[in-house]
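One protein chain is absent from this view; the other protein chains keep their places.
Residue numbering begins at 1 within each chain, and the chains themselves are lettered A, B and C in the order written.
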Amino acid sequence: MTPPVRRWVFLVGAAGLAAFYLFGLSGLPGFGHYPGPYGFILNRVAVPQTNATGVVSAVNFEYRGFDTVGEEFILFAAVAGMAVVLRHLRGEHEGRQPLDEASDRDLPPTSDAARMVALLFTGPIVLIGWWLVSHAQASPSGGFQGGVVIATGFVLLYLSGEFRVFHRLGPADVAAAVEAVGAGGFVGTGLAAVAMNLPYLKNFLPLGTVPGAVSSSGTIALISFFVGLEVAAAFILVVGELLKQTLLVRGKKR
Amino acid sequence: MDQLFALAVTVPLAVAAAISALRPLFDQRRWLLDLAAIVTAASVVVMLAMIMARVTGGDQVYWFAGFRPARGIAIGIDFEAGSLSAGLATLGAVLVTAAMTFSWRYFERVATYYHALMLIFLAGMTGFCLTGDIFDLFVWFELMGVAAYALTAYRPEERGPLQGALNFAITNSIGAYLSLSGIALVYGGSGALNMAQIGAWTTRHPGSRLVVVAFLLILAGLLVKAAIVPFHFWLADAHAVAPTPVCVLFSGVMVELGLYGIARVYWSMFSGALGHQYGLSRLLLVLGVVTAVVGAAYSFRERHLKRLLAFSTISHSGIFLAAIGVLNPLGLTGAAVYVAGHALVKAALFLCTGIVLHRLGTVDEVRLHGRGRRLRVTGLVYVVAGLGLADLPPVATFLAEGWTDAAMPGWAVVILLGCAVLTGGTVLRAGLGVFYGVGDPPTRQAPRQAQETAEETGETDTGRQITPLTMIIPAAALTCAAIAVGCLGFTGLGPAVEAAAVRFQDQGTYIATVLHSARISHPVAPFPASPADVTAVSVATGLAVAAGSATIALLTLYRRRLPLRIRPWPRAVAILEGFQSGVINDYVAWLVLGMACLGGLIALIVR
Amino acid sequence: MMATATAFAPATGLMDALQVTLLLLVAAGATAVVLVRERVTQVLVLSAYGLLLALLFLAFQAPDVTLSELTVGSVLLPAVILLTLAKVRKREE
Partner (left out) sequence: MQIFPFIVVVWIVGIGLYGMVTSRHLVHQIICLIVVQSSTYVLLLGVGYVTGGAAPYFFDIPLHTRAVDPVVQALALTDVVVEAAVTALLLSFAIQAHKRFGTLDPQELASLRG
């Protein structure tokens, strides 16, 4: 199709689809009138049942924890896929090295001020991320958010130009192993319940006494920890892979 | 409480994570890696077969983390297995096992991630088949998709793979987002994610606009996956470039899982609200017939062996959709057995193509003409599987052919039989030409296509002298399995599958089983079920289709000796080529237009 | 029941106005992301769009999703895209 034809095909289709979609949306109870029952029931029973005061975390890691297993592995598969796709760029064709991978390419120099700021921020951000990971049951936090925050901290480290510092702190092999451990740990937590002849992912740890405390709500904290590992390592790997593509430290003698 | 349900999905995931974590251990011991993956896949086959044996008397439900429903409201996620869903999952696991065995010697070097991704794909398929929760269905659908994108792009040194993987990933992602919107829509109305609970809700709101729109939106992703026209463009691009063992899974089960999803979603959530409507049934039937015709036509003019098989998969997907679309038990019975038979022979055909690539270094039908004579066993398996694709008794496909014919209106039967003859003829043409040198030797090369197929050589080193046993045995075994299933047809396979189909279509039983833990072993068919037996007519039809295919194959191979020359109308060819342009923008535009047309039609029909 | 609810959430009228404003901004943001064709600018717009979405989610009483969207949508994803662009630009020149 030529672009104008394509545009017309699309516009006709989009008009129809939008009309159809809106037709359906107009059948909803209306914004602000969520009818329940699923969410309302969970809001009522989650705190007494799991001792977690953050119902979203309880849903993610307990009521619909099995979904989260799948989501974890989507993340895992995506990162594995990236490694597979980009691997040939890195190592295997030494003979015909593309121009932009010439080994004399160096990192752009970073100003000292920028580096200082980035380094100053990295520590606290990773700490915040860690706090989020470990407080899944209490407030708006949990492994997913904490994991990405930790990864962001590492990205800052990258941007500060301290590529080698980054490598020492988060070498790709270690990150990959940590990622696999995170994903495996989640599945394993579920399997541990099976080994005790409980249903998969059943909470088998004591729930603690104070709702919302770190030690409360049993496996939710454990799963959140594994998810945090997985998510943080996954994004560190993603950014690391792309940075390797862009800066190509490979050519340099380390 | 049956832990097998959970283990069938989580064990492959755990093994995938474990082999990734212990990667350095496998650096020098690849056999260990292959062994671990094959054993895991085989153990999943066993687990699923056990589940299948247990659910013959009635569906079973497994509640994750033990959150059982109370007063008809589910707060957890469940797996719901019946014979059909467990059977399809078993089929998928069998194909993964075969593909893993095949790739043992097929890939020279292979990264750990290949095995991990295959196992994740397996888990995704199993979860998709067994789940009883609509968002969970979406999660496994996405997981399967992401693993599939990565596997498609597995050989990035070719120019093809990225194009195929990108088109595949982008089209499927759009479909998935539309599906998720549909799920959100139905959740906004019903406040439920459990499919049985949603089914109970939609039954109370028949014909509501929300239900109609949500139904089609949820179908979007599944239609894309099932490669139904006009959502099919990605399939040939992806197949042409994905490594052969991966093609086996794509053609053998991934496309069929899309169709299973449509059937599952319709009968668990919407059949009560949308009814067994004549109009809806006709819509699905027409969609299926169009898909079958388009797939057959493209397949016929293809000479790239993998693309040829890919288009024949589209054609068969259309036949399955038509069979499901008649919305009665006999049609579903036919579709189920057809899917099994097709998966087995199609997988065997792909594996043989892989062997050809492994030994001869190309998949161009014309360049290969007569060069496959040395591959005696491969040639035999290919031709037998090709005849199986053309419904030759006693391969399982002929049984299904008979049942779907009995279930469908006459005009559809005629067209679909024509498509079966054409695709069968195309595959046989390739087989006879490549392995037996039948037909006139090729004269000239169309340079463009020759270049395209010549690039396929990267998967393995060329010019090997022997075919490893691990490559030919899976192909032969799958073909034998297809024949064995066909023979079961004479000993009561039909009635058993039909009973399962009746149960699959009975929404009331489904809801009672999931939400109220009822055990209903003898559900009532919504339609009077015609008996699924082997009849003289079905055997005769099967023989006729196979004979027709052989005739077509010979006619095209010897076309230059025909008294009259059949020339394709160049303009029509150009138009056909134009549709399959490979430009992702086009695919998106067609997807949107297709959804709009379907939406308009469904809104008109159902309301 | 209603009395306790209003005690812990902002007044409904104010909330409505906030949500409508944010929804309009999000719609405009999406349009801008699509229509801006200059690569690097587009990434910056995408980052701003992530921020707007995060604010909208906050107004929808979803602080969890806000946190995710804030880090992913307005920091990580733009960074990843910028890296990609840096990679592919080198040979376009």
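Everything that follows uses one rule, which is that a residue touches a chain if its C-beta (ideal position, glycine included) is under 8 Å from a C-beta of that chain, and two chains touch if they have at least 3 such contacts.
Note that the structure is a prediction, hence the values are computed from the model and not measured.
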Considering the entire complex, write down the shown chains that touch the omitted one. A, B, C
Chain C positions in touch with the non-displayed chain are 1-2, 4-6, 8-9, 12, 15-16, 19-20, 23-24, 26-27, 30-31, 33-35, 37, 39, 42-43, 46, 49, 53, 56-57, 60-65, 68-69, 72-73, 76-77, 80-81, 84-85, 87-88, 91
In the complete complex, which positions of chain B touch the hidden chain? 135, 142, 146, 149-150, 153, 156, 159-160, 162-163, 165-166, 169-170, 173-174, 177, 180-181, 184-185, 187-188, 193, 448-449, 451-452, 455, 581-585, 588-589, 592
Can you list, in ascending order, the chain A residues touching the missing chain? 3, 6-7, 10, 14, 17-18, 21-22, 25-26, 28, 30-34, 36, 38-40, 42-44, 46-48, 53-56, 58-60, 64, 67-68, 71, 74-75, 78-79, 81-82, 85-86, 89, 98, 138-140, 142, 144-145, 147-148, 211-212, 231, 234-235, 238, 241-242, 245
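Throughout what follows, only the chains that are shown with their structure count from here on.
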Once you've mapped the touching chain pairs, tell me: line, ring, star, complete or other? line
Centre-to-centre distance between chain B and chain A (centres being mean Cα positions), rounded to whole Å: 31
Can you give the whole-Å distance between the Cα centres of chain B and chain C? 39
Where chain A and chain C are represented by their mean Cα positions, the distance between them in whole Å: 18
Can you tell me which residues of chain C touch two or more of the remaining chains? none
In the complex, the residues of chain C that touch chain A are 63-64, 66-68, 71-72, 75-76, 79-80, 83-84, 86-87, 90-91
Residue numbers of chain A touching chain C in their complex, please. 54, 56-57, 98-100, 132, 140-142, 144-145, 148-149, 151-152, 155, 159, 235, 238-239, 242-243, 245-246
Interfacial residue positions of chain A with respect to chain B in the complex: 1, 3, 6, 9-10, 12-17, 20-21, 23-29, 34-42, 45, 62-67, 69-71, 73-74, 76-78, 80-85, 87-88, 93, 173, 176-177, 179-181, 183-184, 187-188, 190-191, 193-194, 197-203
